[in-house]
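This is the structure, below, for whatever I ask next.
Note that one protein chain is taken out, while the other chains of the complex remain in position.
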Amino acid sequence: MHVCVAAVRVNGVPCKDPATVTPDDFFFAGVDRPGSAASRRYGFTALPVQIPGPNTLGASHTRVDVAPGAVFPPHYHPRASETAVVLDGAVYFGFVTSYPDNRVYAKVFRKGDVFAVPQGLVHFLYNNGTEPAALYATLSSQNPGLVILADALFGAGFPDDLLAKTFLTDLDTAHKIGAKFRS
Amino acid sequence: MHVCVAAVRVNGVPCKDPATVTPDDFFFAGVDRPGSAASRRYGFTALPVQIPGPNTLGASHTRVDVAPGAVFPPHYHPRASETAVVLDGAVYFGFVTSYPDNRVYAKVFRKGDVFAVPQGLVHFLYNNGTEPAALYATLSSQNPGLVILADALFGAGFPDDLLAKTFLTDLDTAHKIGAKFRS
Amino acid sequence: MHVCVAAVRVNGVPCKDPATVTPDDFFFAGVDRPGSAASRRYGFTALPVQIPGPNTLGASHTRVDVAPGAVFPPHYHPRASETAVVLDGAVYFGFVTSYPDNRVYAKVFRKGDVFAVPQGLVHFLYNNGTEPAALYATLSSQNPGLVILADALFGAGFPDDLLAKTFLTDLDTAHKIGAKFRS
Amino acid sequence: MHVCVAAVRVNGVPCKDPATVTPDDFFFAGVDRPGSAASRRYGFTALPVQIPGPNTLGASHTRVDVAPGAVFPPHYHPRASETAVVLDGAVYFGFVTSYPDNRVYAKVFRKGDVFAVPQGLVHFLYNNGTEPAALYATLSSQNPGLVILADALFGAGFPDDLLAKTFLTDLDTAHKIGAKFRS
Amino acid sequence: MHVCVAAVRVNGVPCKDPATVTPDDFFFAGVDRPGSAASRRYGFTALPVQIPGPNTLGASHTRVDVAPGAVFPPHYHPRASETAVVLDGAVYFGFVTSYPDNRVYAKVFRKGDVFAVPQGLVHFLYNNGTEPAALYATLSSQNPGLVILADALFGAGFPDDLLAKTFLTDLDTAHKIGAKFRS
Partner (left out) sequence: MHVCVAAVRVNGVPCKDPATVTPDDFFFAGVDRPGSAASRRYGFTALPVQIPGPNTLGASHTRVDVAPGAVFPPHYHPRASETAVVLDGAVYFGFVTSYPDNRVYAKVFRKGDVFAVPQGLVHFLYNNGTEPAALYATLSSQNPGLVILADALFGAGFPDDLLAKTFLTDLDTAHKIGAKFRS
């Protein structure tokens, strides 16, 4: 069979011997329940679908749960476009177009709704309702990457004067925001 | 915005004027319910997700419902790999590797299970249980194509002697099977 | 030289040391005669052109011979389009478009004729004349794959009830056809 | 000649008649001087190289000037990797790896130094010296896109509560920073 | 059918209405005989296979005939690798690796032999025997391009001093060779 079944989930690893491939190499269970590892800062939970078989198939999938009041803050995927279907609940979703427009496309999505995000654009989820929301997201790469904007800006150790200039603010404000990301 | 929002759903059409793009161009509703157009022959229902925005994003999505006793018979997509998550019920799913192995990978999938099919390989769904089954399928192309094997073999008007030789059978058997596909 | 000359014919293997590359790594002989390994079931012979050098060049070639009365039954290549030129004799060739059209494009091809098959579509060769036919086929991938429809349906061990539903026929007919593929 | 010379600079437009193509279609002048349109907010100047000929060649180029004290604030290109050579002066440059590492790679670059940024990663320029700095940047796409993080976050009209949650801060701080971007 | 059948042979033209597509759109006749338009300078004949259907299939084909004593002089294809099978006769074929090796891989090829040329490398055909030779060549692009080195050097109007420096020779020799290409 002309399929590379990886022994580990990173793309590019040596393939499993085809003689030892089983149906389970193309299978993953548990997307009907939230994942267990919630973001400490933001309260969302991401459960990645890990199937050894599709390592070279050019797609990956994640179940995302967002509790009431929680956000999956503005982020993007450097190497993938995304679509997602709402499995349960409702969530305020939006994405922002690139420079110089910075135009936001946003609305509340409910169970059975599907939305799409072009490759590399900033998008967010905000559960501003009272019920838990669950989504099933598809990314057009097996190695899409994730950049959370606030983490990249305040969690990487940028000098305060660069941050102040970036946000058109003073050194003190920049430093105070950064403190939350250093703790 | 660097996204081609098509006015019609065929890939390659002229793009919508960016100034007239709205959130709804990236949105589709109704995946929480089965589609309405069931296959007359096989009893499955396919509801394609039609979003104008992701016309160039390299993916497409379909909700598939399979009633008890119904099949989505052996088929393949010439231009896409596939993954699918079971939304409700259970279904016997499998795919077949290529020549000369013709090895089948199959098992029953239940709610929350995900499976993957490499590009162009034959696969099927069979609801051999008693509850309706629903799936959400993702294809790695906005124009994946679909070939149903039995339709291609018996619905295209092949001469009976070619079909008899193909199935290692007699002209009469080939002709009788074909009759069902011509009516 | 920026060419990966593989030691074995599978794509992706470690490359031969460029210092040991010779003209023979880019050469194959014998396409002027039929191959020796005829299909037991169908009577066609396929002689693959095996050149170590073009392992990464994105094409592969095969000489195909079809004896009078023999077929290369309906099949497709999951990862390649195909063109072929008739070297000798004549052959009835056709391909079928995808769902929902299932339209067949077919005619008799003679020496010096060339035909083309889009990627992943079902096609066949049938020598319904009295002279041997020979073709030289080009596939747009070094790893095109091959799926013979009848083998995938009856040679993979599908349950009889799935096959009966697939062909709109009874269990007995499905079982009888399958017996030929199990022997 | 098999080159699409576009009449306008957007990729995908109808090509110029090859008979009317001239050397100037493959030529651009002025990269030896800064561009004239400085960013009002940040003080950097970008001069895009606009050559009609290479519309389909998969690369684009920009001269960037950063005055002492000015920044090209954290940004990324959704569809391109980047390399740049320093033509004059010195500049503090860095990029940040993706989640969950958020590791920064940064140092001062001087005349004749070249740096590279993987596709889609956040990077910045900060002239923390006393001389003007000039760079010549190459992007691996003719349509790379640009997202400036602060603009996407504060210039798109996100609700203040989303911004407060994103930056782990209070509504008032979020609102005050946003005010600068709304004026 | 998801195939673009072009009305003219240039890639990118508007597609034919699928309803008017016929088997002949995927068919070409005459490869069993030499083409009629021999090169005035070199004596080879090239007969391109022109099939409207495979306009987007990523391959093209040409029958090449080389009379005894004639050459298809050193040339390359900017956008394709090549393989070719000898249909009749014998021909001395070779290709040259790139800088700095400039290593030649060459030998005499006879009926039924196949050779391969990596993308963009210089290659030639020389019939140094007494029988006409015929080949069937496959290029891995529908728009491979052709550059004949001597034509590019002497047929484009380069100044004589550039040519003299290029060939490490004197102005007079450069001018004399060029005269043959200007007549």
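Read from first to last, the chains carry the letters A, B, C, D and E; within each, the first residue is number 1.
As a convention for this text, a residue touches a chain if its C-beta (ideal position, glycine included) is under 8 Å from a C-beta of that chain, and two chains touch if they have at least 3 such contacts.
Fair warning: this is a prediction, and the values are worked out from it, not measured in the lab.
Only one of D:S39, D:S140 or D:T173 touches the absent chain when the whole complex is considered: D:S140. If you put the missing chain back, the residues of chain E touching it would be 41-42, 71, 73-79, 94, 96, 98-99, 102-104, 118-122, 124, 126, 128, 145-159, 161-162, 165-169, 173, 176-177, 180-181. For chain D, the residues touching the absent chain in the complete assembly are 1-3, 21-23, 26-33, 49, 51, 53-54, 57-59, 61, 81, 83, 85, 87, 94-95, 97-98, 101, 103, 105-107, 109-119, 136, 138, 140.
In this text, only the chains that are shown with their structure count from here on.
By residue number, over half of the contacts seen at A-D repeat in one listed pair from A-B, C-E or B-C, namely B-C.
Between chain C and chain D the centroid-to-centroid distance comes to 49 Å (mean Cα coordinates, whole Å).
Within chain C, contacts with two or more other chains are made by residues 78-79, 94, 98, 103, 118-119, 145.
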